[in-house]
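Structure in structure tokens, see below.
A single protein chain has been omitted from the complex, and every remaining protein chain is retained in its original position.
Chain nomenclature is as follows: A and B, assigned in order of appearance, with residue numbering initiated at 1 for each chain independently.
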Amino acid sequence: MATGEFLRNQWYVAATSAEIGTTPFRRIICDEAIVLFRRRDGSIAALEDRCPHRKAPLSLGEIVGDEIQCGYHGVRLDGSGRCTLVPSQKDLPIPRNFGARSFPVIEIHALVFLWMGEAGADPALIPDWSTNTAPGWAAVHGYHYVKANYQLVVDNLLDLSHVTYTHKTTLAGPGVDDVPMEVFVEDEVVKTQRIIRNVDPAPIHRATKGLNGKIDRWQLSEFRAPIYILVTLGAEPAGTTEALQVPSHLVLNSATPETATTTHYFWSVTRCIKTDDLELSRKFLEITYTAFDEDAAILEAQQNSMDRDRSGAPLVNFRGDRGGAAARRIIATKLDEQARLAAAAE
Amino acid sequence: MATGEFLRNQWYVAATSAEIGTTPFRRIICDEAIVLFRRRDGSIAALEDRCPHRKAPLSLGEIVGDEIQCGYHGVRLDGSGRCTLVPSQKDLPIPRNFGARSFPVIEIHALVFLWMGEAGADPALIPDWSTNTAPGWAAVHGYHYVKANYQLVVDNLLDLSHVTYTHKTTLAGPGVDDVPMEVFVEDEVVKTQRIIRNVDPAPIHRATKGLNGKIDRWQLSEFRAPIYILVTLGAEPAGTTEALQVPSHLVLNSATPETATTTHYFWSVTRCIKTDDLELSRKFLEITYTAFDEDAAILEAQQNSMDRDRSGAPLVNFRGDRGGAAARRIIATKLDEQARLAAAAE
Partner (left out) sequence: MATGEFLRNQWYVAATSAEIGTTPFRRIICDEAIVLFRRRDGSIAALEDRCPHRKAPLSLGEIVGDEIQCGYHGVRLDGSGRCTLVPSQKDLPIPRNFGARSFPVIEIHALVFLWMGEAGADPALIPDWSTNTAPGWAAVHGYHYVKANYQLVVDNLLDLSHVTYTHKTTLAGPGVDDVPMEVFVEDEVVKTQRIIRNVDPAPIHRATKGLNGKIDRWQLSEFRAPIYILVTLGAEPAGTTEALQVPSHLVLNSATPETATTTHYFWSVTRCIKTDDLELSRKFLEITYTAFDEDAAILEAQQNSMDRDRSGAPLVNFRGDRGGAAARRIIATKLDEQARLAAAAE
């Protein structure tokens, strides 16, 4: 179980685009307090949320032009973290090295991605979540604050057999855990899938697609380190699973760690069918909120149970856990590498 | 002061009979999370409340037949903790040793007793609290969640002189602490008693027995390790204390430790007089709740005060504290013995 360590040289979702405006926005990510704000040209700046002067949170201040002004003594910093003004000694030069750490930011797919490392913020490493904003697609977005470690969220999304037990009123349908889950690992990507044929539909299929007879349904999850899980879901009348080739219902998940035991869980449900159907959008939003509330409840109870467990017993991996276990190995390997590099740099 | 150590090879009251049905019931006892549920034959099972698979609390699941099914991935365990189903790999044998710890349970006296140790769950060690259910007796039951160590509750019940100061509106009457408390220690039992003669009655005596003239009253407390205190109370018109031989008003107390600083305090008030008088039952329930609320308030303040005390000063034992001190010595001796056996077993 990861405790207080996080992969630094990675992109993390810090916020939705809609959250960031011209008033300072505070969010803790990987145990670091960050303040985000939008400059006049629409670009986003991200600084550590701690004035380098007396450590008051910058987010209590205000944005002046493209700069943030501390709400305590008025120190001003630009979006790169460079100090531009110390009011109490305007006549003196600003000390070299006085400033706040800044973080690379890329806004894309209606999300704000933050690079928590020192260097190497390669945009190509951002997941391709273009269906969030692409023409021909409709998206709904949600956020859950989950009091559990982010790897528990990753585990959850890589073994969808839990729908039978955790999501009785939304996603549960017969036969899901009768089908052995397949797992594929390529480099730093883990894919799990289940194709379930000729079963009764789950409540979500009735509500969103009007399916009432036997169906084929499929669940594909694709993990990409450190926190991204793309879930492709489908359901069609039984016998038409060639539709699997054309994913029409995606769930894009980012499990951004806040602390070792809390997660900012951002999710989007996107679809390329009936994109103008607002009632369908409403249904997807409602059902997904209901289902992810159920996930949050079990994940928080799981975290609490692990916190108070003194048995020393490990988590047990069954067939359904192989995807999550592979994701954990990838994260662990990268954490080891990070620690090795840090040690070498000292 | 006991901190995080508890006597393991002991019976603890886990719940009242009424609390346990066919939905899972969670309670933390001696710092261990336990789930209890009733089988179809009415018997009660108790398991650690932590799925051996991914550690989610079993109590979030449901009872299927005589088994509990985890609410996360559907693992099923019977009442002995043996796993009977792993849904994600139905075709494979269940791994040997995969299961949850179970605890011996005995339901008697309208209470559910749990043996927190490994072996030796001897029913003879359960206190004889048959007046809870015996013909010819009437009982009322209550529960207080007290944010204090259970030994503070034991101390409280072994020195009833505190009624004068803590229970002004219910149990306080003149002269109680003018009578030196007598203490008897036999093996693992501690008895304290005060007989107070020719005094004015306390509010409880007026309310429940209509006593308004001078009375004799007596208070006997009998501690049995680790958490049981039987209190026998009596009040009769002055000069008739031979009635002491026929206890008519008993208070049966169990101070089950939840954690080092919290206690599940179960109590029953039983009587063999006017057993059909429901109004009298109501009065006993009301007065006892009022009085034990007062105890809980002072015990929680005492615990808080001890927690923040850095003086290093010990608790002081006066004459009234000899009973509690004897009980503490018994517990300490048994804890030492437990530690010695544990060390020898390693």
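Heads up, the rule we're going with is that a contact is a pair of C-beta atoms (placed from the backbone, for glycine too) under 8 Å apart; a residue touches a chain by one contact, two chains touch by 3 or more.
Source: prediction; values computed, not measured.
Q: With the missing chain put back, one of B:18, B:278, B:301 or B:342 would touch it. Which one?
A: The missing chain is touched by B:301.
Q: Of the residues A:87, A:174 or A:239, I need the one that contacts the missing chain.
A: Candidates A:87, A:174 or A:239; residue touching the omitted chain: A:87.
Q: Touching the left-out chain: which of B:102, B:164 or B:232?
A: B:164
Q: Can you name the residues of subunit B that touch the chain not displayed here?
A: Residues touching the hidden chain, for subunit B, are 155, 159, 161-162, 164-166, 177-178, 180-181, 297-298, 301-302, 304-306, 308-311, 313, 315-316, 318-321.
Q: Could you pull out which residues of subunit A are in touch with the chain that's been left out?
A: The missing chain touches subunit A at positions 31, 33, 49-50, 52-57, 60-61, 69-74, 86-92, 95, 98.
Heads up, the rule we're going with is that only the chains that are shown with their structure count from here on.
Q: Between subunit A and subunit B, tell me the centre distance in angstrom, where each centre is the average of that chain's C-alpha atoms.
A: 46
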